[in-house]
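A single protein chain has been omitted; all remaining protein chains appear in their positions.
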Amino acid sequence: MIIAKNALPGLLDKLIAEYEVYAPVKEGTYSLYKQICQGNEAYFGYLNSKTPPKGILFPQSEKLFSYSGAQMEECIDSKKKVAFGIRPCDARSLLLMDNVFKNDQYTDPYYMNRRENTLLVGMACSDPAPTCFCTSMGSGPFDKNGLDVLLTDIGAEYLVEEVSAKGKELMAKMGLSAAGDSQKAAAAKAKESAEVSCRVSTDALKAKLDGNFYDPIWDSIHEKCLGCGSCTYSCPTCHCFDIVDEAKDCNGCRVRNWDSCMFPLFTLHGSGHNPRTSGKERMRQRVMHKFKYFVDRYNDMACVGCGRCIKNCPVNLDIREVLSDIQGS
Amino acid sequence: MQRNPYLPLPMKLVKNYTETEDKLIHTFTFQFMSEEDEKSFPYMPGQFAEICVFGKGEAPFGIASSPTEPGFLKFSVAKVGVVSTALHLMEEGTMVGVRGPLGNYYPVEQMKGKDIVIIGGGFAFTTLRSLINYMLKPDHRGDYGKITVIYGARNPGLLLYKDERDDWSRRSDIDLICTIDRPAEGWTGKVGFIPTVTKEVAPSSENSLAIICGPPVMIKFTQPELEACGFKPDQMIMSLENRMKCGIGMCGRCNVGNKYVCKDGPVFTRAELNQLPNEY
Amino acid sequence: MRMQKLASAIQDAAKKLLEEKKVDLVVGFSRGSLPLRSTPCFIRKPEDAAKLTWDCSCENNLANYLRRRQDRVAVVAKGCDARSIVALINENQIDRNNLYIIGVPCSGMVDRVKVDAALEGKDLIDVEEKGDTLVLKAKGVTMEVKTGDLMHDTCKVCRYGNPVVYDMMIGDPVPAKPEDNFADVAAFEDLSPAERRAALAAEFSKCIRCYACRNACPMCYCTECFVDCSAPVWVNKSTGTDDNIMFQAGRVFHSAGRCADCGACDRACPMGINLRGMTRKMVKEVKELFGYETGVNLDDKPALAEFKADDPQPFLVKE
Partner (left out) sequence: MMEYIGVDEGRVNFAWVSAAEGGRFGELVKEVTEKVKKLGPNKGIVPSQEAGCCCGCKS
């Protein structure tokens, strides 16, 4: 199907009537995923948002339940949502996170409930950024898996391809005109021309990480890292969280916040002992978790190559260089 | 959708008993509110639970009571952080939340037909008490061979479960050896660090398993003594402690190597630990 | 090409220091992995000194890496780094005789946020320095911009471009800039409390509590930061706007008389929040009340560590 660019706000308004619609909104020199009230607030000028759309399903601060004394009241959000304009790499990150929030014994109701009630309307990347390396991490500028609908920019219009049954059912209600052959050809041409310039080889990575825990290379890798949480909080596949209570005497709520393995408090024992004392252990944990432990447990690398950690690092510590240094050592 | 794993089970504090002379460790007894609550909490020795003090927070503690003692849960807690301090000041009758049972448990099946050596140090004797009571239950006792318990602490005032220890020392089917680091007046038992006492007792490693719980330094020096007695890595079982929040293998903080201490542990054999980096 | 001359001068200096074993480590900048980005680097072998570079994007404050070091270190320090080093020496965090300072006069570093704004979100592919302008190349866009327009706000009012302390100076001093009149702070002060609250709420609702501002600041080195403290909970760890503001206010209070206004917090913030809006208020207060500027000379004691009889007390309630 086809939708004209200037008709997009109208389509969004139709969606807003039925769903909570999240779309990238312009915020100074970058865009963020926010819930929009009108279609025209959405802005697709930036290639990708500053912080990942995982915040829609796994918000940075989320009330698990509120209580007064022993009376507890769950706050599970099961409203119908649409994440509009999500890039293929972010969609893949949600697939990776599903492994975490639904393991063999437990299911996280907060994330999974939202996950089942959220439709992912994706937008293909016509010109990927120099920091993108999604094709090396199992995704791609036009990769469809994880998405319900995929929009492709062909000049004045978007080609709309339904990917999943839910996507088909959603788009059927929108009453869009069918796509002509010329538009389909234009979309195919756009697909060819979208070329991810950066390649990161990872074939020797897992084998290397299996054996190099005590390798002195870790001393040099972390040296310029300031230990802030900027990379982990802008990463779509980082899922670590902290649970704290916010209460006055015995009324309050239990809150789940994002947490980062780069903070010392992450592993500080009550006795004061901290297994990860310095930045070296913490940086090693971050790389090991994404490229070895996650692979050991879920057979996938916890990275989709979106490049946000490269752009947001205050000291330009580039994960691509870290990976090539490790494989080269 | 399954039960929400983050929601604790309401329980009532019925006993807040000061366990040690220096008042740093209290044993708390919580009572289930209903029969069906108790059924939703089937646990085994070695597992732990997150105790939620409303208004303060949540913290993980090993379950000290044994499944063979129905109706309540016991925890021995040292006063260290926000939650444990709030627990220590809690009057009996207050409601708390308990989330669990979490983690794996001592391999009771694999221990059947074997001699068991239990070595506990300091206040890490909670889950060991649960295991001992579980094994001493009349219909379980027959499954296990000789039980030797070596339990040490800095001074007599720090040894937990005084009355139970007297009962165990009177029994013939369990060999309890209590030791303290330095001589103290009025103490008639052994004196010496746990590694030296282990050397003296020299438990035979033939068809037996050793379970060690205690501060890392104690484990570090006791392990070679056991190896000297012929214990192989897969015959030594340990329980690890790490900072935990979710307890269900999602929040990503308690991992040692690719294993989550809260879900794949806290009980590991020395052989498993040898494959993991020593980052704990 | 002034910057190229500086870069090779720095390389030679570092090479000489390492060869003569005067220092074990040289902390400087090397080319970053992105255009117009340089990244801190640690040189231990003389032959690696060639990696060192100097251009208008060496924006990080290297004083962060010099605290509590046992080995002898040389650092390539621009004006603001030197002030932070002096402040840290005054607080006994750096041992002066273990530190060799290679001073580099700095006329200002480029602000990435301003480059993004100029390119309207397109990614920078290449950059070329031509005299005092920069040619920015992105996909389908090439523009030439005066470097002065892209400079950090800090650098526009920086009066200490020439390092205040150094063992060796590279390149000729830069002309001093006019007195800083804290116009931005005065403008914010003139707003009504309600307007101020609304402006701060809008700014700090973007904060994701990644603590890059705290970790990039050379003066923030507490072992347990008040944010991580759980007994008592000074600030909630969730990202409520009021908690974000209280976190930043707490941080600013702790930097009273210690903040050298180097702008490292602003540069590190991924969300582009104007943190200096708050920190500079404290710098202005300390300057007005005690006539004290941080990190300007070595024998100064930190402003709040000493008192004089004639210290003004305008804030006391007069009965």
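Quick notes
By written order: A, B and C. Residues from 1 in each chain.
The definition used in the following text is that contacts are C-beta pairs under 8 Å (C-beta built on N, C-alpha and C of every residue); 3 or more make two chains touch, one makes a residue touch a chain.
Since this is a predicted model, take the numbers as computed values, not measurements.
Touching the chain that is not shown, out of C:164, C:282 or C:303: C:282 (per the contact rule at the top).
Per the touch definition above, the residue from C:189, C:224 or C:306 contacting the chain not shown is C:189.
When the whole complex is considered, the residue among C:141, C:176 or C:201 that touches the unshown chain is C:201.
Of the listed residues A:8, A:86 or A:255, the one in contact with the hidden chain in the full complex is A:255.
For subunit C, the list of residues touching the undisplayed chain reads 188-189, 193-194, 196-198, 200-201, 205, 236, 238-246, 249, 252-253, 278, 281-282, 285, 313, 315-317, 319.
Keep this in mind: only the chains that are shown with their structure count from here on.
Taking the mean of each chain's C-alpha atoms, the chain whose centre lies closest to the overall C-alpha mean is A.
As a whole-number value, the distance joining the C-alpha centres of subunit B and subunit C reads 51 Å.
Distance from the subunit A centre to the subunit C centre is 31 Å, each centre being the mean of its Cα atoms. One simple way to say how far apart two chains are is to compare their mean CA positions; for subunit A and subunit B this gives 40 Å.
In subunit B, 57, 81 are the positions where the chain touches two or more neighbouring chains simultaneously.
Residues of subunit A in contact with two or more other chains: 242, 244. Those residues of subunit B lying in contact with subunit C across their complex are 57, 81-82, 85.
Chain contact summary for the complex, subunit C toward subunit A: residues 32-34, 37-42, 60, 64-65, 113, 116-117, 120-121, 123, 125, 139, 206, 208-212, 214-216, 228, 230, 233, 236-240, 267-268, 270-272.
Residues 27-30, 32, 45-47, 50-51, 60-61, 127, 129-131, 220, 223-224, 226-230, 232-234, 242, 244, 246, 255, 257-258, 260, 263-265, 310-312, 314-318, 320-321 of subunit A are the ones that touch subunit C when the two sit in their complex.
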